[in-house]
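Heads up, the thing below is written out as structure tokens.
Certain chains of the assembly are absent from this excerpt, and the rest are unmoved.
Chain nomenclature is as follows: A, B, C and D, assigned in order of appearance, with residue numbering initiated at 1 for each chain independently.
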Amino acid sequence: MKEYKEKIFKSLITIGAILSSILVLLVFFYILKESIPFFREVQIKEYLFGDTWSPLGTEKYSFLPMILATLYVSFLAIFIATPLGVGCALFLSFHVNKKYTKILLSFIDMIAGIPSVIFGFVGLIILVKFLENNLNMGTGESVLAGGMLLAVMLFPYIVTGCTETFEKGKMKYYTASLSLGVSKWYTMRKVMLPFAANSIFVNMLLAFSRAMGETMAVMMVTGNSPIFPRLLGRAETIPSLIALEMGTSTYKSIHYSSLYAAGLILIIIILIIQFIAHKINKIGSR
Amino acid sequence: MENKIKDFLFKLWVILSGLTIISVTIGVFSYLLYKGFNVISTEFIFGSPKGIPLGTEGGIFPAIAGSLLSGLLSGLFGGILGLCTAIYLVFYCENKKVKHYILQALQCLAGIPSVVIGLFGYSLLIVGLGMHKSLMSASITLTIMIIPFISIRIKKALEETSNEQFICSLSLGIPKSYTIVKLVIPNAFKYIMTSLGLGIVFAMGATAPIMFTGAVIISGIPSKLTDPFMALPYHLYILVNEGLSVDMAYGTAFVLIVIVLSINLICHFVGNIEDI
Amino acid sequence: MSEIILNTEGLCVNYGKNNILKNIDASFEKNKITAIIGPSGCGKSTFLKSLNKTVEEYGGQISGSIILDNKNINDMPLERLRNSIGMVFQSPVVFPFSIYKNMTYAPIYYGEKNKDRLNNIVVDNLKKANLYEEVKDDLNMPASRLSGGQQQRLVIARCLTVNPEIILLDEPCSALDIKNTSYIEKMLLELKNEYSIIIVTHNLAQAKRIADCVMYMEEGTLVETGSPDEIFNNPVDARTKEYIMYMNN
Amino acid sequence: AAEPNAAPAETPVVEEPKEDEFNPQILFNGSSTLAPVMASISTNFIEGNVTWDKVDASFPEKNIAIYVSAGGSGQGVKSVIDQTSDFGMVARTVKDTEKEQLPELKEFKVGIDALTLGVNPNNPVLTVKNNLTKDEIIKIFSGEFKTWKDLDASLPDKEIIVVTRDIGGGAHEVFQSKVMGDVQVKADAIQAPSMGALVTKIIENEYAIGYASFGVVNQNIGKVATLSVDGVEASEENIINGSYIIQRPLIAIFNGELTAPQQAFMDYVMSEEGLAVVESMGFVPVK
């Protein structure tokens, strides 16, 4: 009877897990299926190494500008968000009264709950305008704007994760270090950062996949020009490309299929980056 | 001496980034709340969209109801599936490779643009399974979107509950299932609740997944699971995208953010009562 | 020689490729306290954990046979086994609920629903563990608020609620002060009338005080078994002799 | 006698299958330009009638349910092909490849949307001219004119910010075929994700120019200034008589035979009342 219950429980859990996994796999499968006509039709040297995206006019399908733009915007966001986020996590764990830390953290967490349409809208009205006025740009839509906006959206991912780790490190090492007479800043610098290095890295990775997939917000502030990206120039990311053209593309055309192909390439890039990152991480931790 | 300088620079970095992020966070929230506050009235909260173009007058009540319903439904589905997945990964998955691949796939899904998830939901549920565009199909699509989000967080919480307690319970002759239900889950309840809260909030804020699977520009309050529905983010999207009314958009954002904040608060609160 | 309740034959335990326990033949007598001593890392805890198979939860593999009451433990359901062999760890692991719920956790699982009988289980076992008088008014207090010594006794009481025949204790007193240690030693001496007790300790004085039988382990092997008097005063093996030496200087 | 309630209750149930065939629900999906219009019309229709029997006495007394959602013209066609919605809304002409998949296609032209050349009211170009020739437009949009000075020497040396809709979209297609011909719009033009975003950009940036939907411009009177094309002003009259060439149809498409309630609703859409809404949203109704 008891054994029975254990079995039922285990089966229920397993079914749940399998169901989730199947759903996830189906998503991948679906993207693959819809993109196959494109890969049949278009040469790899065109879609990976061409330089023009013009699906309707000259029927040129190069993802390269978008791939580069996606990487550029995401890396920029990570490079802005990580130092600020780690600094903020240190600030919250070591410099702020515990009571406030919790409140502040849950607020920062809730940034993840603000719909990206709102972010895009605010970004367009405030950030783009700000860049226009201060950087002497003709128009503020740019990789920089996308990166900055995305960085804000990534704050919760980095801050929350790192704060948890720093709290653990604090419990473990803090007084031991202070009792050697060194300052709390030296402790953070020399003990906490190395201790948290791995966790910072993992959080960065999570944030990175999130950044690569973000659509609405980025779409509203980068200008969406399918050209090679420059920091202060316009650019179009893969998710923006898909969102912009999917609604209007002709059903079952090569153009339609190419947008799924773009999605597939996005997934592959994320996988490659995760793979490289794990390798680096392994070497680093040796 | 040199350490003093390094310490000082370090301190500068820490304090500045702390203050930057905190002020950006507070800034974003207060900007949105400030901009939206003027629009709020009983008519706005309890009325339906009116005026020409639609939405420039009247209220957003059906959208509030629709968002809450779809949020709760996908929270329910996502919560159950996410919890199952997390429990499976932590306690039952013996094959390390399988575990690794599932995790990898989940993380990857988090990086798929939500438009694609929306299109997937459309193809699978509406075209493939012949469901109507409805609350149900939209909630299922949202569930797919939040499963990685929820299960990765819950997995972390489960892993952090003491392994010693788990083994100690097993050594009393008690099987995993009972231990998980009576010990591990109550222990991690707070984290499970907050993860769930964030998941619900994430679902409630998403536009693209419901755009093809159930959200419509105008409807009443859905009375069945098979009814299409209005949702706050979609309403906002239409208002902003067609340039219908910026003020109403800020008002809608205000309501959405207040709901987001309340759901988080409720989840924190519920998470805290249980652990007495 | 009194009745043997548990014995191992050719017991080996591996963690992956590491062979931790090497061919251990040991036997434990009923209603006796057996103390296991030995240097750090020699496999004492592993040995204990293999007796109720918890070592498998940590990823260890057991080979050889373990016989409980003339039955190979592989032939009984895991629940029955762990029911019969209770275990207490070095640092007390209390569950994050009240004292009362800690005590009823296992009985409720085993189907006890009757309030009165549950109360009896709680009271009886807390009494056996010498804890009842101290906590009788605060049974609904979170167990984590108890002092270390009290927690340790609570954990022992909790393990009695499943009616084990054998109790395994892994360095149960090492985190405790002398007063609590002395409580627990007194308790063990009382408990041995009803249960058989196997205790790992690095406190040789403690082994001397309470054990009926002492086993000395080194590097995964069982070096020597004997009465406290034999082991501490007339060890046969040179390795035992050297280890014992540290106690006396 | 033992079950007095059972027998009489059964009788009406027998008739129900007939009623079930009546579908009180109509789904629209497609063009984001047309969707708000259709949503407004359907709201009026529902509020005026509430149940179908009010529309036509032969219909059963069921609540009217008309749902409109927006996902772009392509989605409109796709959803009709997939049979996931009854009507598709399209803000361009239906293409031949699409027609192949819609053997019994019916089109209902609801109105016309023109693409006007919109600039910021503070744009200095307005001080020198209120008209652009087609050639000038091509040079601006293709990037041959880089700054406003290139257009007219008296204008400031400021970059021309060209804003377009997404190049796959209906609006862009019309602009391309009616104005640009074979010349491509420059690659570094801003692609606004929606008409709203495009107009917002023009409102926010003094040096921006873009083709704004006639309807959306009319909803933002005073915030966007429009330029004539080849001397023809984008007025309702010029649009209807076709002399203003950058225009696109707003159509609802259907595949198959309309059911009675669907026909009833489409009749309403094409009635005075329906077309009044099209007009009040800033578009040009088809009379």
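Assume a contact is a pair of C-beta atoms (placed from the backbone, for glycine too) under 8 Å apart; a residue touches a chain by one contact, two chains touch by 3 or more.
Since the model is a prediction, treat every value here as computed from it, not as a measurement.
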Total copies by chain kind, whole structure file, are A x1, B x1, C x2, D x1
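Heads up, the rule we're going with is that only the chains that are shown with their structure count from here on.
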By Cα-centroid distance to the whole-protein Cα centroid, the innermost chain is B
With centres defined as the mean of Cα atoms, the chain at greatest distance from subunit B is chain C
Chain centres from averaged Cα atoms put subunit B and subunit D apart, in whole Å, by 32
Note: subunit B sits from subunit A at a C-alpha centroid distance in Å of 17
Here the gap between subunit C and subunit D, centre to centre from mean Cα coordinates and rounded to Å, is 78
Among all residues of subunit B, those touching at least two other chains are 175, 178, 240
Multi-chain contacts in subunit C, i.e. residues touching at least two other chains, fall at 79
Given the complex, residues on subunit B that touch subunit C span 162, 164-175, 178, 182-183, 186-187, 275
Subunit A contacts subunit B in the complex at 2-3, 5-6, 9-10, 12-17, 19-21, 23-28, 30-31, 83-88, 90-92, 94-96, 104, 106-118, 121-122, 126, 152, 155, 159, 183, 185-186, 188-189, 205-206, 208-210, 212-216, 238-239, 242-243, 246, 260, 263, 266-267, 270-271, 274
Given the complex, residues on subunit B that touch subunit A span 3, 6-7, 10-11, 13-22, 24-26, 28-29, 31-32, 80-85, 87-89, 92-93, 102, 104-117, 119-120, 123-124, 144, 147-148, 151-152, 175-178, 180-181, 198, 201-202, 204-208, 232-233, 236-237, 240, 249, 253, 256-257, 260-261, 264, 268
